[in-house]
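Shown here: the complex without one of its protein chains, the others still in place.
So, chain A:
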Amino acid sequence: MGLLSRKVTCNSHGQDSSYFLGWQEYEKNPYDEVKNPKGIIQMGLAENQLCFDLLESWLAKNPDAVSFKREEQSIFKELALFQDYHGLPAFKKALVDFMAEIRGNKVSFDTDHLVLTAGATSANETLMFCLAEKGDAILLPTPYYPGFDRDLKWRTGAAIVPIQCSSSNGFQITESALEAAYQEAQRKNLRVKGVLVTNPSNPLGTTMSRNELDLLVNFVTDKEIHLISDEIYSGTVFSSPAFVSIMEVLKDRKLENTQVWERVHVVYSLSKDLGLPGFRVGAIYSNDPIVVAAATKMSSFGLVSSQTQYLLSAMLSDKKFTKEYISKNHKRLQKRQNKLVSGLEKAGISCLESNAGLFCWVDMRHLLSSNTFEAEMELWKRIVYDVKLNISPGSSCHCTEPGWFRVCFANMSEDTLKLAMQRLKSFVSSITIDNQTHQDLKNMRKKNRTKWVFRLSFQSFHDREQGER
């Protein structure tokens, strides 16, 4: 048979990483309050399930938005035929207003600079196609969202060079780390095209400080490269410090109409803030008209369904609704995060202090048998198979320090979270009490691990990628 392209056989889709393997285990034995109370609790899924009631009540009050009607008139035909890659004007307007509202209206966005894409996954890849190609590199601070390996590198041929961040300063980006990453790329003969940051951060759950943002602006100005700010979690900032968007920094520093202005691009999506990952709504915001023009044409490969654009234009145009939603979303996320943090505390586990996101960055270094990634994998397996919690190991996020895990809190009920914390507490107690047994088990597992890893590499999986973030 004829060969397939190199893209098929390479591993850049990243689906063999442990991050996705934990999913598979969950799929085989998923927790259910009633039907499977001993199953694996999914804590590796960054979904926002806390505000569906608000969306549902809005839908009940606004039936026209889904029945293809505008002021009692049928607009079905108009929507069915609408495939203009410039997007539904009413939707774009509602979206930029929403983005501004999330940023406390400290900045405003122009619909002419906005490109709609089928999700942020598509937005990030499209931006990469516009900014980089084979031989180029993008710098990303670690730890980062595992999906980036696929989104930024797979079909574009570009490379990622990590900006190493460490727990010594709360994983913040430093000037020396930026410089070191840049040098590393040069050493590898890669042309650095830009820096991509996620703010608020996945997996850290923290907003970037103004100092870090200033550092970034200085760095990309100095190196004359691009800056992509993935702000898909901007609506999940539930406590101080307040979210500062890169656009705000540029505005405050009066950098509009300078060269760096046109090299800053923002990515947004409704998958996290609004809890609608299935609807595939993403956007690229750029001040470079060439990027906007190219990305707009490229969006042909991933347009947002006009049916969905229409529904969301109606919803996001309802300012009373958006105000209430944003506020309640914050409150509920904060409450839920507190529950996770205090639950972990009771188990003697601390996490990085966070003010955003749908997850916490949890410190389990003290539970490792050794300060190695092997030990992290061992611990992770125990947590998946014995404690029956699917959490994401830091190594899958390219963290340089073993022992950190991302644990999601917004994709389950409060009771389920409680149960998860109880399980974790029991687990930690059992480790503390029974160290010797643990050592024996560890030795036994070491023998079995090689077999397990071998089996996983060569088995063909039923892969499912549900809301990887």
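The rule we apply is simple: contacts are C-beta pairs under 8 Å (C-beta built on N, C-alpha and C of every residue); 3 or more make two chains touch, one makes a residue touch a chain; residues count from 1.
Here is the rule we go by: contacts and distances are computed from a predicted model.
Asker: With one chain of the assembly withheld, which option in "Cytochrome b-245 light chain", "Aminotransferase class I/classII large domain-containing protein", "Annexin" or "MMS19 nucleotide excision repair protein" matches that chain's UniProt protein name?
Answerer: "Aminotransferase class I/classII large domain-containing protein"
Asker: Among A:201, A:308, A:322 or A:354, which one is in touch with the chain left out?
Answerer: Of the listed residues, the one touching the omitted chain is A:308.
Asker: Which one touches the absent chain: A:105, A:189 or A:300?
Answerer: A:300
Asker: Which of these touches the unseen chain: A:208, A:225 or A:283?
Answerer: Candidates A:208, A:225 or A:283; residue touching the omitted chain: A:225.
Asker: Spell out, residue by residue, where the missing chain touches chain A.
Answerer: For chain A, the residues touching the absent chain are 1-2, 4-8, 13, 15, 47, 49, 52, 55-56, 59-60, 63, 66-68, 74, 76-77, 79-83, 118-119, 121-122, 125, 129-133, 136, 150-151, 154-155, 193, 224-226, 259, 262-263, 271, 275-280, 288, 290-291, 294, 297-298, 300-308, 311, 463-467.
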